[in-house]
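Yeah, one chain of the complex is gone here, protein chain that is, but the others are all in their spots.
For reference, chains read A, B and C in written order, and residue numbers begin at 1 within each chain.
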Amino acid sequence: MVYVALISYTPDPERTIAAAARVSTSAVGASELVEKLTQEAVNRLIDRLISSGHLSPLEHASFTFAIEGISRVTSHQLVRHRMASYTQQSQRYVSLREFNYITPATISAKGELEAKYHQTVDDAYRLYLEMLDAGIPAEDARYVLPGAAETRLVMTMNARELIHVCSLRLCLKAQWEIVELFEKVKAEVEKVAPRLGAELKAKCYRLGYCDEAESCGIFPTAAEIAGKES
Amino acid sequence: MVYVALISYTPDPERTIAAAARVSTSAVGASELVEKLTQEAVNRLIDRLISSGHLSPLEHASFTFAIEGISRVTSHQLVRHRMASYTQQSQRYVSLREFNYITPATISAKGELEAKYHQTVDDAYRLYLEMLDAGIPAEDARYVLPGAAETRLVMTMNARELIHVCSLRLCLKAQWEIVELFEKVKAEVEKVAPRLGAELKAKCYRLGYCDEAESCGIFPTAAEIAGKES
Amino acid sequence: MVYVALISYTPDPERTIAAAARVSTSAVGASELVEKLTQEAVNRLIDRLISSGHLSPLEHASFTFAIEGISRVTSHQLVRHRMASYTQQSQRYVSLREFNYITPATISAKGELEAKYHQTVDDAYRLYLEMLDAGIPAEDARYVLPGAAETRLVMTMNARELIHVCSLRLCLKAQWEIVELFEKVKAEVEKVAPRLGAELKAKCYRLGYCDEAESCGIFPTAAEIAGKES
Partner (left out) sequence: MVYVALISYTPDPERTIAAAARVSTSAVGASELVEKLTQEAVNRLIDRLISSGHLSPLEHASFTFAIEGISRVTSHQLVRHRMASYTQQSQRYVSLREFNYITPATISAKGELEAKYHQTVDDAYRLYLEMLDAGIPAEDARYVLPGAAETRLVMTMNARELIHVCSLRLCLKAQWEIVELFEKVKAEVEKVAPRLGAELKAKCYRLGYCDEAESCGIFPTAAEIAGKES
């Protein structure tokens, strides 16, 4: 079960972004701006940054999350986003004396397969322990562990990258587990920065159409729109 | 005159880094670690990260600075550091109705040249204003302004990059103005994160020798050391 | 006058990108794919990458340009694009015994101002030389040089970043000198990679509207479109 906790973040993230943004077109410095901006002015500035695509000031606010209960399948996808910082639990240095793993809902839904799935994963973990006891180093024994194995990590991302990653990973065509992860990331951001949190959404909401081969149904694809118009 | 103010930063930056670092070798999650670590344990962990070169956890703490009173000469160098976020006052959009500029000490030291320097810079600024009044857009009029012209910006850097940049820019062979800038950056970091602040130092302190062609005198060059030994 | 020469690039850049892209959905390896893909298949794959926003395979082809005859005003803007590599002529280490500079067309158009502009820039350069002769180091003497001063550099950018940067810098609302620079960059890319070269275009061609505050006239702004529809 994905667990996400915001353990640290740039205080007053929206105001920090807005003050930085104003520096580019203002004769006044940032220290002064931070204090003077009203929340209304902050919201208006963030609106304008996003609608005009001037996204770099959004980098001045960062968010650090503790993430647990995701599979290695998903963490492998996650760390492909390079504009972020990750520190992940190592399967080389940590011998897993306790073992948790993810079961996809499509498998849970089929009783007989589900039983085999648990059996197979348990067998793999039992062999992992047996190898550790026989002196195989953890870094080698782990080769037998399934992609389902849970991992934990700390991730820091700035607001610009969060908007970008959510545009891809809140798309319902993304892997269900990573969708779940970023829904929780969004919920955490919304608590402390509602204006920014509202910008964490699938790309189609910004495009006005679906750019995947097939739509989930929320928006028609570009091809479907072209079809209707003609 | 360089002015640097830390306007925002990851709260409790050293603890955040240490908790993230522990996640990689621990069976416990980050939320728990953040609360349990003593300052002593935090310092020990940061020591170990740096001495072993495991620097990525240092990325989880970011620092946002308001910087004013630096020349465009220096801001051009500064933004070459790409692992950081900058928002700079635009000479395209801001018409400089007030004008400040930097005078290098080597020029101030020579009375006659100094007078010519001020004269020449003032002439350039006067023409800038004349061009604005004649309807030349600010983005073109500024071509006449000298590299000495002051600028202001907001810069966000994480602790890993701060350590890297200071290793280069606190070297006394670096441009004097950027040395001054990062001395003030270091002073600001030291106030809120003394353990990290202590790591902001020229590369020679880490190498034990000077890797420039000629030394400033603090450490001998590698060639000088080799000479002495033979 | 901006001069751009493509001095090196990933050979067969479009095929390299297409082969890499196919690896993600294919049971065959990249070495085999590189040889087998027809140019038609290559074009089709690149079309699909771009229309679906799966841009990362475009990073596998890089282009290295020699750039000369741009002002420091423009190089300062240019190096703000951080997903690229730059090596620039240093005003610290190179004493400029020859001096070239840029004159914006809006200034050339006004005879009297133009004369003053040349006078002022020449005066600044004369003082620069005088300071060098008086023993002022080049790194300090340059503070008097104008933003108009020409510089040269080598820039390497991959195809993904070229597409992104051109989307911003071929916009006619961008600074005219950087527009000229990227028009020449585009022309160089077109010679060796016509399919990619065609993708180097202002953002409005992709959006179907102008997201600036005011349009240059090619596409209406989002606000203008909304106005017409209602």
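Rule of thumb we're sticking to: a contact is a pair of C-beta atoms (placed from the backbone, for glycine too) under 8 Å apart; a residue touches a chain by one contact, two chains touch by 3 or more.
These figures come from a predicted structure and were not determined experimentally.
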Given C:Q39, C:S52 or C:S85, the one touching the chain that is not displayed: C:S85
Selected from A:Y9, A:F63 or A:Y86 as touching the chain missing from the view: A:Y86
Residue among A:G53, A:P137 or A:G208 touching the omitted chain: A:P137
Those residues of subunit C which, in the complete complex, touch the missing chain: 3, 5, 7-12, 16, 19-21, 23-27, 29-31, 34, 56-57, 59-62, 64, 66, 68, 85-90, 93-94, 97-98, 152-154, 156, 158
Sites on subunit B contacted by the missing partner chain, in the whole complex: 51-53, 203, 211-213, 222
Subunit A, residues in touch with the chain not shown (by the definition above): 71-73, 75-76, 79-80, 82-83, 86, 91-92, 101-104, 106-107, 110, 113, 116-117, 120-121, 123-124, 127, 130-131, 134, 136-137, 139-149, 175
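The definition used in the following text is that only the chains that are shown with their structure count from here on.
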Separation of mean Cα positions, subunit B and subunit A [Å, integer]: 31
Contacts with two or more other chains, residues of subunit A listed in rising order: none
